[in-house]
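One protein chain is absent from this view; the other protein chains keep their places.
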Amino acid sequence: MLTVGIIGASGYAGVELVRILAQHPRVGRFVLSSTSFEGGMIESVYPNLLSRVSGELVKPEAVVAQSDVVFAALPHGVGEPFAALCIEKKIPFIDLSADFRFGDDEDTFAAWYGKKYVKPELRPLSVYGLPELNRAAIKKASIVGNPGCYPTGASLGAYPALKLGLAGSGTIIIDSASGVTGAGRSPAQNTHYPDCADSLAPYKVGGHRHVPEIARNFQAMSGKSVPMVFTPHLAPMNRGILSTLYIPLAKPLGAVSGAPRPASAEIEAAVKEIHAKYADFYKGEPFVRVLPYGQIATTRNVRMSNYCDISIHSDQTGTVLIIVTAIDNMVKGAAGQAVQNMNLVLGFEETEGLNAIPAAF
Amino acid sequence: MLTVGIIGASGYAGVELVRILAQHPRVGRFVLSSTSFEGGMIESVYPNLLSRVSGELVKPEAVVAQSDVVFAALPHGVGEPFAALCIEKKIPFIDLSADFRFGDDEDTFAAWYGKKYVKPELRPLSVYGLPELNRAAIKKASIVGNPGCYPTGASLGAYPALKLGLAGSGTIIIDSASGVTGAGRSPAQNTHYPDCADSLAPYKVGGHRHVPEIARNFQAMSGKSVPMVFTPHLAPMNRGILSTLYIPLAKPLGAVSGAPRPASAEIEAAVKEIHAKYADFYKGEPFVRVLPYGQIATTRNVRMSNYCDISIHSDQTGTVLIIVTAIDNMVKGAAGQAVQNMNLVLGFEETEGLNAIPAAF
Amino acid sequence: MLTVGIIGASGYAGVELVRILAQHPRVGRFVLSSTSFEGGMIESVYPNLLSRVSGELVKPEAVVAQSDVVFAALPHGVGEPFAALCIEKKIPFIDLSADFRFGDDEDTFAAWYGKKYVKPELRPLSVYGLPELNRAAIKKASIVGNPGCYPTGASLGAYPALKLGLAGSGTIIIDSASGVTGAGRSPAQNTHYPDCADSLAPYKVGGHRHVPEIARNFQAMSGKSVPMVFTPHLAPMNRGILSTLYIPLAKPLGAVSGAPRPASAEIEAAVKEIHAKYADFYKGEPFVRVLPYGQIATTRNVRMSNYCDISIHSDQTGTVLIIVTAIDNMVKGAAGQAVQNMNLVLGFEETEGLNAIPAAF
Partner (left out) sequence: MLTVGIIGASGYAGVELVRILAQHPRVGRFVLSSTSFEGGMIESVYPNLLSRVSGELVKPEAVVAQSDVVFAALPHGVGEPFAALCIEKKIPFIDLSADFRFGDDEDTFAAWYGKKYVKPELRPLSVYGLPELNRAAIKKASIVGNPGCYPTGASLGAYPALKLGLAGSGTIIIDSASGVTGAGRSPAQNTHYPDCADSLAPYKVGGHRHVPEIARNFQAMSGKSVPMVFTPHLAPMNRGILSTLYIPLAKPLGAVSGAPRPASAEIEAAVKEIHAKYADFYKGEPFVRVLPYGQIATTRNVRMSNYCDISIHSDQTGTVLIIVTAIDNMVKGAAGQAVQNMNLVLGFEETEGLNAIPAAF
């Protein structure tokens, strides 16, 4: 049984790792750290864990020293020294920050995150941990840069369209909304209940840090630079990211009417074909569910699970492919995907510990 | 003092008319009808009205007979006979359904609503009631087709870009989300609390009936056909529509980097100029607030008011103008705009009875 | 037209005063202060006010100097010097803190709030501002201690039972739940959206500071000490306080069955009689609505209004009177009641500026 270390266990991503891994059949013990609550007990910070997980919050160095695998759920730019310690100790390091998402493209990281790599020499040992894109490489990696929440939903939605050449050269629009857990545990004005309940609020319009990560994934998927625009919104819900992707098609799905008219039967038939291609593309992927034709992805159907649900649509003119994806931002968008990466790195069954069925309500 | 008639007063739009008009300085009395609750009292259906508005729910014909102005908040396709009665009686008819939104373009109406006009001869007497677009015509109209909720937010957001030639020829994407009151008063599975709380759900992707209304408005605003895509979402909130518009620009705002980089100072300066143009465009409009540069429109800041808040942004490459608009779907998106139209038709001050300050919480 | 001063205008109660008073027919101008945002503009802190209220946030002394009436929405224990300044200037001071709620009973204030009176000599000039209890005295007061939110709902619910001798000598239980605006504007862990959404949480069980205020009101209403227990809960909603009161009856409403059985017809008839007494007791009160027999008070029917809705029930045995009251905690529970007190103090119509009809949705 593994001893699992989590650096930054008192944040939302950290404690979600605890919740998931406490039910993982290979995990025997935790070593947890927290800067904010060092010396305290994790079950005092999160009373939901009472009688199930108990652990003193120690220093991060102690985490590395005692663990067989280490997760870091830290702010960007502070975890690299612990990665180096893990490399030295020859144990895997799975990082939930952006530090290892950009490989050797330090310039892009620096342009968006405002800091340079602390230990650039670690990059050749690292891989971007989107299993559906990089599974083989992840299995051999020592360090995994776990994807951002928005990039996970956006990238899985566009992948088949980019890979199969359905997408044209036009700009892909990604309009996403996240539940408030995406903002983390620290109280702030915009996550104060009365400020975000019963309201919908875009933020960082045109300039969110997930832009370069999505752009890089699109390039990896299509083999070329893909123009894209991404806008995140804060939605009054706890969990979930819904992404609506607008992908200009390489060729229209049918003859276009002069006046605005509902999609023709010709267009609908063509959408069905694209749906079949998507379903085929993701056949065998344990955590991607291409919904039956006619259904629409919603966040409630993936809540508390590691699934990414995808539905396929077209606009009324058959010129824009509309893809909707839904994930639980804390699971497939963070801790669940990190566990999926751990399973790959350690050679376990990819789905171990990730069998939770979504709770529709 | 006016006697105001409301046909369909027990639906959400109908009772919102009651709530607003009961505080209108020109309104003295109501005559209300309801098919579902005929013979009952409005304050029994809506106990919030207790001690403030009391009225038996009568037949629609009685409403027309006793009123000085008539609002109809009915399903599409059933209100035309009452419009005809009002014309006969020479009193204004303000219709919240889609019946009078398409003027003489019956084909488009028929293609999306599945029915033909009952009394096509009424169309020359009617006008589309978006005051910011059609103010002069509304003042002279006998019948007003009050705009749809989504088209109001989408159209006001795009109007300056289209009118001033900022928009290029690319497809405009409109990604919108509405509070659940937009679905009306009748319980349904998708509006059942546990089905929509804590979740975000697109619906009618690529085929919502507001597509042709938005397309028609865009054409009226720009003088030419504008390719557009619109996707509505259901958000877990009571009131509000947030629309995020992606408008491909006629010319880029600055030199584009080869790699994904944050917007340059050059781009930011150009966005500021567009912001100034928007602010100038809407100067004097009593219900459109172009937010100070740097702020972002959110639904909570317009809640319970007739305002449309608009904020101006660009993507990181300066090729796509991103406009965010926020309205209260029940006020500027329905009943408030209908009262604004009543004020115009009857020659009152346009803002009378519509002075509610938004409730930020 | 009045110049109204608000000390502490950037908190929730302060800005709710702004929102209400900006629509009050007697108010012409504001002078606003804020410690947190001194030098800033109120419409920057609250963008919902844009184009409607604009004002620099000044020092509190400047507020007193320029105003005809002053409201203070400050933490407990810091407002007394400003009250003294107002007395000196001979203008009314309406205080939303607890400082003037206990009159000359400084011991009780000190026992619960942990501080002594700063200027005890002001107490003879002050009155407790529950209009339904103290209307005549309020009209003559210079300083009004505006009631706490929970005490308002609890006291109005119990008043007739205590005054008319319906209540026996047993302990009255008050179980209340408040929307999150009751916790104020400052972000905290327990008001962080993910911490309070989709959850119900009691707090300060057995020891909330509103206990002595409720107890004192009960004594004032019944003429004797009344044993009482009060528990507040935080509910996942923005506005509203629902209070469920359990009042042991002086005499049972009917014969009691040996086994648990639904209330008998005899009991129901007796409840109807009590309902009639409540309705009669509050006849003429502009802001208390005793609901028709058979209806149940809920917070949504008073939202955004100054009403207190009250419904009357009994348990199945007819030995406990169950009274439910609903208020909007920000209006009748804070700013609205303060305006009601201003109207009384200044000799205006009691309902001026308080005519908002509740928004059922």
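When the chains are written out, they are named A, B and C in that same order, and each has its own residue count from 1.
Note that contacts are C-beta pairs under 8 Å (C-beta built on N, C-alpha and C of every residue); 3 or more make two chains touch, one makes a residue touch a chain.
For clarity, every value in this text was computed on a predicted model and none was experimentally measured.
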| item | value |
| --- | --- |
| Chains in view touching the one left out | A, B, C |
| From B:175, B:198 or B:350, residue that would touch the chain that is not displayed | B:198 |
| Hidden-chain contact residue, picked from the options A:50, A:110, A:188 or A:255 | A:50 |
| Per the touch definition above, residue among A:197, A:215 or A:270 touching the missing chain | A:197 |
| Option touching the unshown chain, where C:36, C:54 or C:171 are the choices | C:171 |
| Residue among A:67, A:301, A:325 or A:341 that touches the chain left out of view | A:301 |
| Touching residue (missing chain; options A:36, A:169, A:186 or A:355) | A:355 |
| Residues of chain B in contact with the chain not shown | 12, 179-181, 185-189, 191-194, 196-198, 236-238 |
| Hidden partner interface residues of chain A, rising order | 12, 15, 19, 22-23, 46-53, 181, 197-198, 238-239, 289, 291, 295, 300-305, 307, 309, 330, 355-361 |
| Residues belonging to chain C that touch the chain removed from view | 107-108, 111-112, 170-171, 173, 175, 177, 179, 194-195, 197-203, 205-207, 211-212, 215-216, 225, 227, 229, 231, 233, 235-240, 242, 244, 246, 248, 258-263, 296-300, 303, 311, 313-317, 319-320, 322, 324, 361 |
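We take it that only the chains that are shown with their structure count from here on.
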| item | value |
| --- | --- |
| Shortest path length from chain B to chain C (each step joins two touching chains) | 1 |
| Same or different contact residues where chain C meets its copy chain A, judged by the half mark | same |
| Separation of mean Cα positions, chain B and chain A [Å, integer] | 36 |
| Inter-centroid spacing, chain C versus chain A (mean Cα positions, whole Å) | 46 |
| Contacts with 2+ other chains: residues of chain B | 197-198, 238-239, 300, 303, 361 |
